[in-house]
Structure formats: structure tokens, C-alpha cells
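Please read the structure below before turning to the comments.
Left out: one protein chain. Kept in place: all the others.
Each chain carries a letter (A and B) given by its place in the written order, and its residues are counted from 1.
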Amino acid sequence: MLTLLEILVYGAVQSAVYALLAIGFSLIFGVAGVVNLAHTGFYMVGAYLIYTFFSVLGLNLYFSLILAVGLTGVLGMLVQQFCIKPLIKSEYSVMIITVALAMFFQEVLLSTYGPVDRNLTNFYDATYKLFGLVTIDAQRLITLIVAIILIAFLWFFIKHTRFGRAIQAVAQDNEGAIFVGISPNRVYLQVIFISAALAAIAGALIAPTLGARPHMWEHPLVRVFICVVLGGLGSFEGTILAAVIIGYTEVIVSFCLSSYLGELVAFAIILFVLTVRPTGLMGKRAVS
Amino acid sequence: MKQISYTADQISLPPSPLHWKRFRPHMVAVCLLLLVPLFIKSTYVIDLLILCNIYAMFLSSWDLLTGYTGQISFGHSLFIGSGAYTAGILSFYFQVPILITVPLGGVVAALFGLLLGIPCLRLKGPYLALATFAASGVLAALTAVFWEYSGGEDGLYGIASVSANYVVKYYWSLSLMIVICGFLLFLVNSQYGLILQSIREDESAAEASGINVTRYKLITFVLSGFLAGIAGAFYSHTQMHVGTDQFSLHLSIMVVLMSVVGGLGTIVGPIVAGFLLILLNEWLRVIEVVRVLIYSFSVVLILLFIPKGIVPTVISGIQKGIEKMKSPARS
Partner (left out) sequence: MKSKTLVIGVMLLFGFLLIGAGAVYAEKVIKIGVSGPLQKEAGIGDKNGAELAAKEINEAGGILGHKVELYFADDGARAEIGINAVKKLIFDDKVDVITGGWLSGVGLAQANHIFDAKKLWLNVGPATPKLVNYVKQDYDRAKYFFRVGCVNSDMFAKDMVFFARDFYKDKMGLTKLALLPESSVWAREMARYLQPHFAKAGFEIAYMDVFDPKQTDFSPQFSKIRRSGAQVLFTIQAAAPGVPLTKQWADTKLPVHQAGYSLASQVFNFWDKTGGKCYGEVTQLINGGRAPITDKTIPFYDKYVETFDISPTYTAFGTYDALYLLKAAAEKCQSLDTDKLIKTIEGMAFPGTAGLIKFNKYHENVYGPEGKQPVWVQWQGPKKMEVIYPFKWKTADYITPPWIK
């Protein structure tokens, strides 16, 4: 019984982390058709920025968060405007240039901060026992709660606000959107701001547990790519579903087999799903 | 007869596919490469060129699958690694000679090509990219699970060497490269290449005009795998080592990156970019500290200014130059 509860809780935390990271990636693909492999680069930049403001300069936590997230969002817009937009006609080129950008961020951070892990202080230091049985620390509990709130908020935002509907319009029909007076380019910029900001929030939440290092963008990128493609490109719900599957797979394999087999099982699941459903779990957008 | 040539992102229609005049620049390059050891004595540079030759095989075999047939593969390391590990295991445990391990490496990789090709038939774009990457990931994870046989992340070491003499090694790598890349050039300029490109451009139209798309896709997966596997097996014999790096995503991404920079769908483009980027990477070692920074920045710049890739841009630039010279009166 305890094991089940633990799997439930830890799986939820892991899934929430992946979902938070993957959502932004999914958003920019769904809207602009852009595979932004610099997404986890934003996650890393966000983590380092909040490290600088909160842990090094000692600014107020909320202020540091807003500053770090805002700056990362602006970085995202710059990347979109100057690096992605010129190459938008070629899928491969966008993927390569964004990966090169991520490496570039890595090197800049490496030269500035050095290769050693940086410690981000927990937002709050405490340990809890959920349901009286499951031990969890404050930082991860906060991550879980914040992730759920943000995702719910974003879902509502996209489905029910005017701005959200503009995003949907551009995603569904680029030219049609122009006809009704929506500027796709403006929407791309706004969406990438949100996407990068989400990645930065994820960085700020997760990095205290892991530490910040210049290569921290590599491993999550793989996970994010998996979640988004597996879920079906352009499908918000699909991404979340995939994140849940991958997150729970890892935790269940850890509990029942051995943690290092998690990747193997995840990859096997991916191959299986793609064989059976070639456009992912909930993919609606046909990729040409 | 007027010569029609298109750049790489359109279908290339060779006027007379294998007319030797078209391959003059290629032959010059090969001659230069053959003569290198006469002029360059530095073992270090020779070793670098061996690596360039091997990567030329990795990249051109990938271009066949992705550039020509449009099957985006982010898992080329699957083929390279299976060839490398086949050679490694045969050499380490059974002392099988190189002349056997290398072809066998190709065969094993070809088998994986078939295994991978079947589920990938229905996949396109990023889904295909993910599936190919997941496949190489499965094998990478398996080397960790069966660490007692595969050597885990240490890999297998002490594998038979091609030769202790670097010049001999160089000529072996060059011969292999000429055979494999030459074969690929021959292939893509033939009817087969035309069919692949029509599949890339519009699969349903190709199917409708009577092409058995499934058969050609599978053949290409197998062929791409076979050639990359041979190169991978040869690689492990030059390094005297095989490890999980040969199944890594990093290797797959390098293949993609170098080929895109060189120009997809040209065979020659990836080879040229491979040589340039490997040499650039080593040359930048002088400034070790900012090496990756400059390297990644260079790639960004190249893509922004030469999005079609180096070789197609250079070729069309030369052609435009020739046209301008031929008809200066027209403005």
C-alpha cells in the first residue's frame, strides 16, 4: 500500500517536472511549426539567472523569479526574431541552429561561471509526510503544485481567452489568421516568450534539487522531445499525457526493477507507441 | 543539348548521369587525397584525415537515407554502433581478423536497418526522428544492461589494429571511402536516385506512378545501414576501442549537423562539410577554452547565411559566375 502511494506521489512529481518543461516546447511547435531545440537552453539560462539574483546577489525571491523569467522570455523573443525566423522554411536548419544556440549558451555560462555545479538554495527548507506516509521535501512539493497550477492556467488561457484563441487561429491556419487581422509574427513572438518563460520557471523550481551546471540542458532535451513527439505534435493534452506516461514509467521501473533501466523501458515504449500510432498518442497535425 | 542543373533542394536531373566529365572535380580531390602522405609527414594530420575519411562514410550513408529519400534519421549511430560493436566483440572475444569483421559489421547493421525500417515506414518528420533516436537509445541502454559482455560504458579495448603504420591506415581508410562514397555517387545519379528523390518530394504521387515505395524505403534503410556499419566497424579498428559513444545521440546529431551544413541531398556536400568541420574543430584546439563557443557560433552563422548548405551554394555561385561570364551583354 505504501509503495503504491509512493509511486503515485513520486510519479506525479516527476511527471509534473516533465510536463512543465515540455509544455512550452509543444506550444511553440504547435503554433509556429518550430522544433526549438534551444528550449532546455532557456531552462538552463533561467536556472542560472535565478541563481545569480537569488543566491548570489541575495535579492528577494519573488523579485528574482520575475526578473529571471522575464529576461529569459526576452531572450526567447530575440532567438525567434533573429535566428529562427530567417530559417523558418527549413525544418532541419531550425533544429540545427537551435541546437547550436543551446551549445552557445552552454559555453557562455561555462566561461562565466565555470564548470563547477552551482547550488541554488531551496525556496523553502522543510520535509513533509504526505498522507502521513510518503516523505517528500518542500522544494519538490512546491514544484508539483506550481506545475499543476501553471498548466491548468495555461490550458484555460489558450482555450478561453481572446489571446489564446489568436494562438489557436495561427496554429490552425496561418494565412486565415492574417485575413482576420491577426499578425502571425506577433503571435510567434508572444508564444515564444511564454514558452521560454515556462522553461525558466521549470529551471528555477527544479535546479535547487539538482544544482546548475553548463551541461544541464542536454538530458532534459531528450525527455522533452520524447514527451512532445510521443504525445503528438501540436497537441497540448497529448504532451501532458506523454509526460505522465514517461514520468510514471521511470518511477515504476525504479521501484520494481532498477533505476538505470528506466531509459531502456522508456525507449521501448516509444517505439511501440509510434509503431501503433504513427502520429503520436493524440497527434492531430499531419506533418508533411 | 542545354545543360540543366538544379540546386540540391530540387530534383537533380543529370543530363548524362555518369558522364565522366561531371566528376572532374571529384577526381581531382581524390588525386589530392592520394598524394597527401607524400607531402605531409605529420602523423597527427594523417590521423585527422583518417577520421575525415571515416566520417565521410558516416555522413554520405546518412545523406542517402535522409537527403535523398527524405527519411529524417536522428539515429544514425544505431548503424555505426552496431557495426562497431560487431567488429569489437568478434575481435575482442574471438580474435576474428579485420577482413571478416568489417563486412560482418556491415551485415549486422543492415539487419538493424531492416528491423528499424519496418516500423518507420508509416512515420514522418519528427516522429521518424524520434523513433530512429529511440532505436539507437535502446541499443545504448542494452550495452549498459549487458555490461559484462559489452564492457558497459568502458567499452571493449585492445581491439585489433588496422596497422601500426599510420600511412598504411590512411590508405586503407581512403580506399574504403572512395569505394563507398563512389558507389553512393553512382547510385544517386542513377534511376534509383531519381526514384528516391520522387519519394522524398511526394510519396503518394510516387506510389501512384507505380513505384513500390515500401520496397525502396526498406532497401535504402538496409543500404544506409550496411555502409554505415562497415564504416563503424572500420572505425573501431582504427581506435582499437569501441564504447557507448558509438551509439550515442551526440554522434547522431553530429552526423545531422555536418550533413546539413554541407548540403542535404548531394552526397558530396556532407563529405566536404565533414572534412572542413573536423579540421576546424582541431584547428580551434589552439584556443581550447572557447573552442565549442566558436564552433557552435560558426555553425549558426553558416546556417543563417548559407541555409542551403555549403556545397549547393558554392556550386550555384560558380554556375551563376559562369553564366555571367558567358553573357555579359545581358544585364
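FYI, contacts are C-beta pairs under 8 Å (C-beta built on N, C-alpha and C of every residue); 3 or more make two chains touch, one makes a residue touch a chain.
Owing to the predicted nature of the structure, the values given are computational and were not obtained by experimental measurement.
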| item | value |
| --- | --- |
| Sole residue of A:90, A:172, A:185 or A:209 that reaches the chain not shown, by the stated touch rule | A:209 |
| Given B:144, B:194 or B:211, the one touching the chain that is not displayed | B:144 |
| Per the touch definition above, residue among B:240, B:276, B:290 or B:306 touching the missing chain | B:240 |
| Touching residues (missing chain, whole complex) on chain B | 42-44, 47, 144, 147, 151-155, 157-158, 161, 164, 239-241, 243, 245, 285, 288 |
| Absent chain, residues of chain A that touch it | 2-3, 6, 10, 13-14, 110, 115-119, 121-122, 125, 127, 134-139, 209-211, 213, 219, 250-251, 254-255, 258-260, 262-263 |
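The rule is short, and it goes like this: only the chains that are shown with their structure count from here on.
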| item | value |
| --- | --- |
| Between chain B and chain A, distance of the C-alpha-averaged centres to the nearest whole Å | 32 |
| Contacting residues of chain B [partner chain A, same complex] | 72, 119, 122-127, 129-131, 133-135, 137-138, 141-142, 144-145, 249, 253, 256-257, 260-261, 264, 289-290, 292-293, 295-297, 299-300, 303-304, 307 |
| Chain B-touching residues of chain A, taken from the complex the two chains share | 35, 83, 86-87, 89-93, 95-97, 99-101, 103-104, 106-108, 111, 222, 225-226, 229-230, 233, 260-261, 263-264, 267-268, 270-271, 274-275, 278-280, 283, 287-288 |
